[in-house]
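Read through the structure below, which is laid out as structure tokens, and then see the notes.
Note that this complex is displayed minus one protein chain, with the remaining chains in position.
We just call them A and B in the order they show up, numbering each chain from 1.
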Amino acid sequence: MSITHNQEGVFTIVSMAGRFDALCAREFKSVISLLLEADKKRIILDMAQVNFIDSSGMGALVGGLRGVAKEGGEIRIAGLIPEVHTIFELTRLHRIFDIYETTAAALAAG
Amino acid sequence: MITVLCVDDQKHITDVLSRYLTKWGYLVLVASDGETGWDIIQKNRPEIVLTDWLMPDLEGPDLCRRVRSAGFPGYTYMILLTAKSDKEDLVLGMEAGADDFISKPFEIGELKVRLNAAARMVRLERQLTQANSELDEKNLALNEMYDSVKIDLEAAAQIQLTLLPDRNVSLPGFHFDWLFSPSTFIAGDIFNIFPVDSNHLNFYLIDVSGHGIPAALLSTTLSRVLSPQSHFTINGPLGQTYCDTCENRQDLIVSLNSPAHVALALNKQFMSDGEQMQYFTMLYGSVDLRDGTTTITQAGHPSPVYQAPGGEVRTIGGGGFPIGLIPEADFEDVSFRFEAGGRLYLYSDGITECRGATGTMFGEKALLDVLRAGWNQPLREVIDRLRSELAVHRGSDSFDDDLSLLAIERMEDRI
Partner (left out) sequence: MKARTIELSAMLDSLRSGALFTDEVIGEILGDSPPPHLGYNIALAVSEALTNAIRHCKSSEKVILGFSWDSEHVVITVDDQGCELHLEDVPEPDFEDAAECGYGLYIIRTLMDDVTLENFTGGKRLTMTKRLIEGNKPS
């Protein structure tokens, strides 16, 4: 799992790659809190390179979303591969996230 | 002395029993009814109880039942005195927990024999209980000893970890990371990387023969002997000579620029004395930070792997003698250029010789594959991947031999 981020206008694009499980959940949460400390509250998660996610990864996403929402920010999710999207539906968590096909679409949604 | 309780509502019976039993050397207690008998049993815990079957308040079999369900620590041998001789009655008495029966009116000879049998049982049971409790005590002592040894070993493991280079320390122009996995708590493997002056970075990886405490003692000593703090300059830079600060300064005079001389000096100082066949393999190297010229000496250790920028891997060097085996052994320096963006991996044979379930070794090829594939990954990722590959190959993440790997990367932006 690797997590990098860069700024694109008002949005911070957080790019994740690899396997997103309990081992990486903590790292993800610390990246989100660092962004919030830097007052970067509009976040796009580019998950195109995430080839696996389990419920611990999903839990970290929900925790991240809650933290960001509390600060009045937002998280948009982009680029889910079909398998990963299935787990969003299985856990019914697709209902609480703004999910876009691509990072470009997430950016364009204003 | 064995205590016998006699319970009977007829005084003449208890009187007779009491007289004979005392004569035969038993300590005798008497109760005139079942309830009194039960009180005495709980208070005095007699080993043998002789009780009448038919009594007004509490009958013999009921007393047996109470004793059995009380679960006293020692065994209570129950004998029923009875005029009954029906098979069914006997079964009833046995079911209640009686060990034996004496029929009334009783014959003194029979009484003596039955009591002897009871006393034999009681003694056997006592010996067994004592033996068990001694065994329990011994087990307890062993467990305590094991726990204290374990705590000591865990503490030793922590100390050993402090000898390894700190991952958070940055070296000029270089990254490094490592894998260290002792087969027991402490390892015979040790390594370090450290600057010796503004132009040179030295590194080594040592694998002491065997593992566990004896190997760890030597590896710890070697770590001290080779650590940068224990050397000081005698001459000027280049051509500098370093000397150990310990008592015998002459023992280890190491010319900095030649790893082969380090090996030579160690071979002299750590020659096995014949009884203790303890030797070690080593890779020792030095990088000149100005142009990347790297010199290594290989003392019986697996060849290090150099990865050129772009990912291609090759092994460097070709063998040499282990240190501490052959007094007249000589060691060679091999040089190569450590390019910006290149990586050097030093490892112990615990990695390549890690055996899987079917006995096959992990092998150099599998190691090279992991290193090659990890080319554009951070060192940490490559090492995590390697550890996982080894666990999968072995079918377990605990290993027979110490595993260690030191990964050194020369950063792109320097020079």
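Note that in this section a contact is a pair of C-beta atoms (placed from the backbone, for glycine too) under 8 Å apart; a residue touches a chain by one contact, two chains touch by 3 or more.
Just so it is clear, the structure is predicted and the values come from calculations on it, not from any experiment.
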Any idea which of B:Thr22, B:Ser227, B:Ser335 or B:Ser388 touches the chain not displayed? B:Ser388
Taking the full complex into account, find the residue in A:Glu8, A:Asp21, A:Glu74 or A:Asp98 that is in contact with the omitted chain. A:Asp21
Suppose we count only contacts with the excluded chain; which residues of chain B make the list? 384-385, 387-389, 391-392, 395-398
Across the whole complex, list the residues on chain A that are touched by the chain not included here. 19, 21-23, 52, 54-56, 58-60, 62-63, 66, 83, 86-87, 90-93, 95-96
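Heads up, the rule we're going with is that only the chains that are shown with their structure count from here on.
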Computed distance of Cα centres, chain B from chain A, in Å: 44
